[in-house]
Structure formats: structure tokens, C-alpha cells
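Rather than the whole complex, this shows some of its chains in their spots.
Order as written gives the chain letters A, B and C; numbering starts at 1 within each chain.
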Amino acid sequence: SFKLAWGCNGDKSAQHKHEIVSFERGNITTAERSSKQILLKWESQPQTVLILTKPNSKSVRSLCVEMVRWLKEEKRIDIFVEPRVKIELLTESSNFSFVHSWENDDEIKLLHTKVDLVVTLGGDGTVLWAASMFKGPVPPFIPFSLGSLGFMTPFQSENYREYLDTILKGPISITLRHRLQCHVIRDSAKDDQDMEEPILVLNEVTIDRGISAYLTYLECYCDNSFVTCVQGDGLIISTTSGSTAYSLAAGGSMVHPQVPGILFTPICPHSLSFRPLILPEYVTLRVQVPFNSRGQAWASFDGKDRMQLAPGDALLCSMAPWPVPTACQVDSTNDFLRSIHEGLHWNLRKTQSFDGPRD
Amino acid sequence: SFKLAWGCNGDKSAQHKHEIVSFERGNITTAERSSKQILLKWESQPQTVLILTKPNSKSVRSLCVEMVRWLKEEKRIDIFVEPRVKIELLTESSNFSFVHSWENDDEIKLLHTKVDLVVTLGGDGTVLWAASMFKGPVPPFIPFSLGSLGFMTPFQSENYREYLDTILKGPISITLRHRLQCHVIRDSAKDDQDMEEPILVLNEVTIDRGISAYLTYLECYCDNSFVTCVQGDGLIISTTSGSTAYSLAAGGSMVHPQVPGILFTPICPHSLSFRPLILPEYVTLRVQVPFNSRGQAWASFDGKDRMQLAPGDALLCSMAPWPVPTACQVDSTNDFLRSIHEGLHWNLRKTQSFDGPRD
Amino acid sequence: SFKLAWGCNGDKSAQHKHEIVSFERGNITTAERSSKQILLKWESQPQTVLILTKPNSKSVRSLCVEMVRWLKEEKRIDIFVEPRVKIELLTESSNFSFVHSWENDDEIKLLHTKVDLVVTLGGDGTVLWAASMFKGPVPPFIPFSLGSLGFMTPFQSENYREYLDTILKGPISITLRHRLQCHVIRDSAKDDQDMEEPILVLNEVTIDRGISAYLTYLECYCDNSFVTCVQGDGLIISTTSGSTAYSLAAGGSMVHPQVPGILFTPICPHSLSFRPLILPEYVTLRVQVPFNSRGQAWASFDGKDRMQLAPGDALLCSMAPWPVPTACQVDSTNDFLRSIHEGLHWNLRKTQSFDGPRD
């Protein structure tokens, strides 16, 4: 099975560190697909861990305190946390002055060159938010759940010592979760399309009618071929990781996160024959709000950052070059099956005392 | 709320006894609809009970022995059973010689004039089979379940004494379950349509392609208006009681059994836009196998009695005049809601520790 | 078949005029159900017609002018229109001074005692709006479509003379379209529930999350039995007339408008097992926003009048006593089947040159 090298020797070797993501995308995804399970092997022992946490939770806060202490004292690991968490730690005890943080957004942009590993404490929402901090290469994520396990959080926090012990040694089974990069184009007829930085989503981007009384009317194109008009409550463009989130609620299929593809799922379409579509990962989708559109349209990204689209605006969407590698508890397939059994009660049936047709 | 009188004074007063079913259909269904819950009140104390049981089950057999003894000794009730069960009881003890049975089909046809109440021991399959014994008026059914409760079996067998005590006193909350009457017309172009006796179904009649490699192609009419052609694996015509059975598996909605209507649900239709349809109870449906049909079609009735339909054959289907009154444990709505919660895990969700979008 | 008498002899005989609607609800709905087609027969020749029109449409406006003239000159019919339309007509010609209108809302409340017939010019949206003007008894509606036919507008405007000729003679085949009456209860824990006037909907009431990032969490009760919690984008409570509108987009079945029932259809539910439900017309539904609800909820009525529901608020919903009788072009079933074929392309398939499995 395929092996990805990943290790850290400080800032100078930033390129080496992100070997998997400095490959061309085609190559990475090859690796992912041609083997049953991707393994990540440390080239050198990981030295720095970033811990990102769900706010406003006492249990998360006390777990964080404990884990920071353990990682530092038992494992000699350097720790990064958010500024807010650093203050919380220092409130706890001045002994936590060894913990690193950052002061401004520019430092966030360099985080991936400083940390070898990201630990998240919370649920799937915390993973989504943590991923959004990395606009470029993403270090491996170790997502811990504090309650029941989520779709992206396969590690139970009670056993964090055993899990982290194993992970720091490596190798780690990972799921490479692809992200979509989205560009909002204002007044798409105009010539000057200064591209802003793309918005990256790990689950999905949606375009909906918000509280407008009018249905959306969205013209959709795939690599410049006309796909269809979405007349209804809206449209979800989802990764396969996102197939168990909003797309599922709207009627989409459940897709193993290692299947490369983009889900095109309508929300309450005003048509009997609008079945969800799954497109190859290599396409570029364009969703256009027509110039004569009566209703408004709203885009939102992983359920956040709602932004209004005016008539004439468009959304461009394609697979981002940098996936999010998340550690598996068993392997990609086992973790996925567990999550849909436990999290969604997929095909849970009453054990039947069905007496069948009587003869 | 509406009250139905029902009681028994022997064969002479057969008409009186079946008051609810001797009404015109329109009137009966009125009763059902215009009130929240139909109550059945005994005009005279019930004297005779028919017990129908699932075969080949030790627990059913021993419950039957016990219940017969209790009804006779404690309640002075006359008992009818199937010939097979009578033999089983006599094998148990010659004391059971008081138990009545029948000797031929003609006596079955008169059963509804002899018994005041039908007790079924088994599951939904036993209720379906018991209902099929009554081609005309149907006495009230008290369906006991031996395992987990079913859609039509709301009474737990452990507590049969308490339940029967209450029921024999009355009044009883009942669900009036409508049935469909089906006629198979051979070579429908021919003039002479000697109608055979209709086949009655409590859940559904299906027409499918069996093991044919060709899709069905069924022309459907509603009161002589063309409805559609069903090209696919087949078609289900279901009562609302049957809405939680095969129709549900094929994608139909769940319908409260007191809603008067007929479900028209395709099985794996070869068309994106074939959404299930619900038609009024008063229509007559006609499903025609075209003369030039390449594949075969098979009809089956409540999952049984498969019968081949040749090109040119047709199936006629309308609401039968005699519904099956089944006793409720609480009332129609509570029993229905309990059955879809327990039996189907309807809208069962994991209690979410969902942390939502993180701000 | 059942016959409804309906006629007009001026204000004094208001009661007589609305015979069908002065019955108890149970009786009305009986009539509807026990016969294949309801016929409305004029007791006396209709004398007064209310014409309601879609605004801002030139073609509607010129049709209205023509129809008013024809009804007055050829048929000696008295005409009512909205104040806005009266102004439009007078702008056209001072000859239209014979046209009646009203001056305030109190007069609207008495409209049903003054008019024998309501003609609508527009589409389904115009019918919805026209129906909302009648909070009590509703005179028969003759809905004309100016473009393609809608679900409730079976009359093509080109042939209005022939259609109105026939209708003014009677008898008329009608579809009795039931409405839901909705009450919003503010702070439902409080004791004093001053009921405001109910809001009547012909299609549906929806409760959704609007632009909230949090899923709805709606507790639903049916006649005080707990039904389920709706966690998702929202919930649609729909009449069977509304089954081809928003409920359909959300995955509900198509239901013939003469089937008495209430559709309970979730919008993008956060659960795999949330199949739509159809409940009897006689139930009262209660949808409660929990006191600890994090997100907002918004109610809207036939797609309009959005109103925010705060934690603790509730919506009560039951069948209204006064249905909307709409005239049929052929009959209820034919009109319904035509509308789903033409309007929704229901089960429209490519004629297959399918060569099947090759032997």
C-alpha cells in the first residue's frame, strides 16, 4: 500500500514537510485511489502540535488543559493554540507560558510550516472550522470527539493518551478529504474579474433562496457545457466528505470519502425528475444567477458566511489542490461504515419476528 | 364521537349483528371520517369468539390452549377454531370437546353470522390471512402479537386477560381498515366477462415482472381515464393500511389507516418523474397488460397467490364494501404512531451533540 | 351522484345561498367522498359575478375589460371587481360605471353574500390570493388561465364565452378544495390564549429556518399525541390541493384533491428515516418551537406573510370548515390527471427503442 512521507525539521524544510501536498494533484489522488488505504509515515518524529478547540465548553476546556500538560511533559511536544485558548490556559496556571500562539492573520498563513499535527477537540463543526484556517497545505488532523463520534471525528477523547501515543509513532491510516475552492464573481458580464482568494469548503457550498418568496433560478454549467437550471429552494455542491451532511438531507447518496467526485444535489427542486448528480473531481462548475432573476440568492460555505448573490453574479467551484488528511481510527472504510451506522442509523431495522405470508 | 352498535343474538338476527357493515359504504366511511375515533358498543354481551392462529409455533399453540380455557371457564364464551387447531386442542386434552370448528368451505362463508369477535394470535401475516377468510361482513378483530407489536397487532399477548376483559365489556375503539376487491379479467377484449368472485386484499395487490428480463408495460386507467403506463419492475395498488408494507419499501408515503384513499405506487419505475400517487377511495382502477407485451406479468395478493397475467389480461380494482374493524389498544392515531416509531424507527435520530457551525 | 344547491336571491337569503357550507363539516366532506363527482346545481340563475385578476399584466387587463362587457351586455350579470380594477375599467371607458366594488375591509367580509360566482384571471397564484379574501363561506370559483393551465386553473381564457355560458346554466362539476386554518400562539406556556382570527391556507403552511445557520427543532403533536421532532430545514403542513406544490418539491406524494387528508412533509430532514406522513383531515396538529431553541423559525402561509416564531411559540393547524369549490373543466379526476401530466410531466418517458437484453 501507498506511503506518504511527512515530517518536520523546522521552518527551513517547509517544502519537504508537505510532501504529499506539494505533488501535483493528479498524483496525490492517484495514490489515494489505487490503494486500499493510504498510510502516512513520519520521516522524523513530530515535534509540534496545534490544538484547536470548540469554545464555550467546560469539558473541552478541561480536556485541553490535561492534554497540553501530557503532551509537553510526557512527550516533549511543542504546543500551539489559539490566542483565546492561550489566555484560558494562563488563567489556569502560569506554568502554561510555554504554549505558543499567534498574533495576527499573517502568522496563521504560516501555521502549516510550523506544526506537524493538528488535534481538534469538539465535533465535526470544529473540524470544519479548523480546516478553514488552512488555505494552503494542511497538516494531518487528529479529530477527537467529546460526545458521540462524528463523521470526521473517529477518536474518543477518553482514550487520548493511547491514541496519541500510537499516532506520534506512526504510521497513520489517513483519509484524504478533498475540498472545494469557490470564487464568487460579481457582475459576471464585466470584463475585469479580479479573482479574490478562494473560499475553501470541506463539506459543501450551498446557494439558496433564503427567505425570498420566489424560487431560485440558477443556471449551471460544467466545464462550459450547460448542465441545467435549478428552480427550487437551491443547490448544494458537495464533496464526498459532505455527502453525509446537508446533501444527504436533500436526498443525495452517501459516498465514501475516498471516492473522487463532486455531488450536485438540488434542494427541493420544482421538478419531479431532478435526481442528484455526481460529477468527476476534475470539472469546474459555474452557477449563474440570471440578470433577470426576480428572487435573491444566498451562498453559504460549510453552513457559514452567508453572502448575497445579486442578479448577474456567479459562483465558480472546483476541487482545491490541498486536501485535508484526517487520521483514521481503523481505516477509511471502517470509519466511514461506523459513522453511517452510528451517526445516521443507516439501514437500522427492527429485528423482524415477521411471520411472512401465511400458507 | 360516533358509535357503532354490534352484538349477537344468534343466527336469526344476522342482519342486526352486522349493522355497521350492512350500511351503504358511503355511510360507513362517513362515520369513520367525521369523527376522531370510532367506538364500537356491544348491543348484547358477545357470546362467541373465533380464535385464529399462526401455525407451527409452540408459543402460539400454548397461548391458544390457555386462552380457550380461560374464555370458556372464566367468561362462559363459546369458541370457534380452525379444524387443525381443534385437533391440536383435543390432543392436549379431551376436555376441549366443547370447541367448535367447521367442516367445509360453505360453513366458512357463514362464520360471520356465528361469531361476535375474532381473536388472532400471531403477527400481521396472521391478520392478513384471517381477514381473507371473510369475503363479506367482518366481525371485529382483536389481534394479539406474540413478539414485538406489528402494524395491525397492537395487543401484547402477555396481558391478554386484562385486554379481553375490557373488550368483552366494550365499548371498543376500532380502526376500520378498508380492503380492495380485485378481479382478474382474462382476455379483456372478449365480450363475455363472467366475473368470478373478487379477491380481497387488506394490504395490497401487486403486478410485477417476476423473473422476466423485460420491464413491465402496464396501461393504467382510473374510471376509464388514462392514468399512465408503468414501465419498470411493477406496480403496487395499496390500501392505506398497506402503506406501511410493500408500498413503503417502494417509496410510497406513510398514510394513517383512517385516511380514505388508494395508493398507486410504482416499483422501480424506468422514469425519473414517476412519483407515487394517492387516489380517492371511490375510483375503479384498471391495469391492462397490452396485447403486444413482450414480458410476462404476475399478480399477487397480500404477498400471496401469485398468478400469471397474459397479454390482453387486465386487473380491476376498487374499494370493497366490507372493511375489517380492528380493535385499538389506545386509539387509531396513537396505535398508528406507535407502530411507525417502533416498527419502522420512523425519523429515529441520534441525539445530537451537534456543535453547529462554529462562529 | 350528489348535488349541491347554490343560488342567490339577495342578502336576505344569505343562509340559503351557502347551503353547502352551512352544513356541519362532517356532512360536507361526506358528500364529497361518497360520490364520484360533486355537482353544483343553481337554485336560481346566478346574477352577480366577482372578477379577481392578476395585477400588472396587459393581457389580463384587456381580457378583463372584454369579459366585463360581455357578461353585462350578453348575460345581464352584475359585476364586482377590486377597487384597483374598477379604476382601470373607468380609465378605459366611463361606460363601466355600472361595475361594483368595495371601500373597506368590512365590505370584503360580506362579499360572499353578494356574489354568486368568482371568476379569477391569472394563474394558481391568483386563485390562492382570491381564496384568501374569503375567511368564511366561499362562492364557487371559475379559474381562468392566461397561459398554460395550472393545477387549479383548468379553463383556457380564449374560450371564456363557451365556458361561462355553460357554467351560468349549470350544473357544474366542482372540486371541493379543503383549507387549513392556522393559529399562531405566542408564548404558548402562558395561560391567556386570546385566539386571533385564523389564517386560512389553500395549499400549505410551512415552518422553516429561514437564513438561520441552525437546523429547526420543531416538536409536533397530533391531537395531543407526540408525533416527532422535525430537525432539518423545516416542515410543510399541506392540503391535498397543495400536494402538487411545495410538498412535492420536498418529496411528498401527489394526492388527488378529493382525498381528505393532511400532508405532513419535512423539508430536508436531518434523518434518513423521515418519510412523509399523511394524516386524517379530522386531526389538529400543533407545532411547537421549544423554549431552548437556538435557531429561529419562520412561518409562511401559501408562500406569503412570513412571520417569525420565537422560542415558546406554537402553530395550531386543523381543517377549516369552509372549503373552496372550484369548477372543473371535465371532472375532478380528469382535471387532476391533466394537471400532473402537463404541469409536472409526471412519468413522462422517452418512447423506448430499448432493445432489451440481447439473447
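To be clear about the criterion, a residue touches a chain if its C-beta (ideal position, glycine included) is under 8 Å from a C-beta of that chain, and two chains touch if they have at least 3 such contacts.
Everything numeric here is computed off the predicted structure, so don't read it as measured data.
Trainee: For this file, in which 3 copies are placed, how many copies does the full complex count?
Mentor: All together, the file's complex is an assembly of 4 copies.
Here, only the chains that are shown with their structure count from here on.
Trainee: Do chain A and chain B face each other with the same patch, meaning over half of the contact numbers show up on both, or with different patches?
Mentor: Same: most residue numbers at the chain A-chain B interface appear in both copies.
Trainee: Once you find the CA centre of chain B and the CA centre of chain C, what distance in Å lies between them?
Mentor: 35
Trainee: As a quick test, compute the distance in whole Å between the mean CA positions of chain A and chain C.
Mentor: Each chain's C-alpha centroid was found; their separation is 45 Å.
Trainee: In whole angstrom, how far does the Cα centroid of chain A sit from the Cα centroid of chain B?
Mentor: 50
Trainee: Identify all positions of chain C at which a residue touches two or more other chains, and write them in rising order.
Mentor: Expected reply: 213, 248, 269-271, 273, 344-346, 348.
Trainee: Mind listing the chain B positions that touch chain A in their complex?
Mentor: Against chain A, chain B makes touches at 54-55, 122-126, 128-129, 146-148, 271-275, 302-304, 342-345, 348-350, 353-359.
Trainee: Sort out for me which residues of chain B touch chain C in the complex.
Mentor: Against chain C, chain B makes touches at 24-27, 29-30, 33-36, 213-215, 222-223, 225-229, 231, 240, 243, 248, 252-256, 258-261, 263, 266, 269-271, 273-283, 294, 333-334, 337, 340, 344-349, 352, 354, 356-357.
Trainee: In their shared complex, at which residues does chain C touch chain A?
Mentor: For chain C paired with chain A, touching residues are 210-211, 213, 232-233, 246, 248-251, 267-273, 298, 300, 303-304, 306, 344-346, 348.
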